[in-house]
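Encoded as structure tokens, the structure appears first; notes follow it.
What you see is the complex with one protein chain gone and the rest in place.
Now for subunit A:
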Amino acid sequence: MKLLTLNFLTCAIKTCKSSPASFPLHPRDAELEVVEADLNLAFLKNILPRLMWDELRVIASELGLPALPETPPSKADLSIPSPTAPAPATTLQLDPEAIDAPENPPVVESDVEEETPSQTAVDLHRILLETCITEGKLVCGNCGHEYAVKEGVANFLLPGHLV
């Protein structure tokens, strides 16, 4: 499971919902795997306001990953402004199918133009979408309940007495 997924998960136990300590869930005994994925620069820029950065820093440190900066990067930090930059990654090209369909004119996205991801973008992409927990546990900071991750699938089903 990807680390960005943890940005949207919390403890499944009802009585934990009101406690701020139930988010984020804390990885324990985690085995990590890097699974390469296409970098979507527009996505990375737009997701920044949705990231719970302090919590992400905690997760990264608990996993023994390199420390994240105290403050999240800005949109500008994610691309290289140089006009001599090499050709952009193919992920940034407009979808040819959408261009061909006259009833669906392509959405104009100013930041999908000729831009090269910076090292910061590559690193952020690596943390959010390429670093996966394959085995281990996710632990609630409020009640201490442990949710198992097996073969990359997290199990949030609760025993009957906790539902």
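The rule we apply is simple: a residue touches a chain if its C-beta (ideal position, glycine included) is under 8 Å from a C-beta of that chain, and two chains touch if they have at least 3 such contacts; residues count from 1.
Rule of thumb we're sticking to: contacts and distances are computed from a predicted model.
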Missing subunit (named according to UniProt) among the choices "N(5)-glutamine methyltransferas-like protein MTQ2", "Ribosomal RNA-processing protein 43", "Elongator complex protein 6" or "Translin": "N(5)-glutamine methyltransferas-like protein MTQ2"
Of A:Ser61, A:Ser74, A:Gln119 or A:Asn155, the residue in touch with the unshown chain: A:Asn155
Touch residues of subunit A, complete complex, unshown partner: 1-2, 4-5, 7-12, 14, 17, 23, 38, 40, 42-43, 46-47, 49-50, 90-91, 93, 95, 98, 101, 104, 107, 109, 112, 129, 147, 151-158, 160, 163
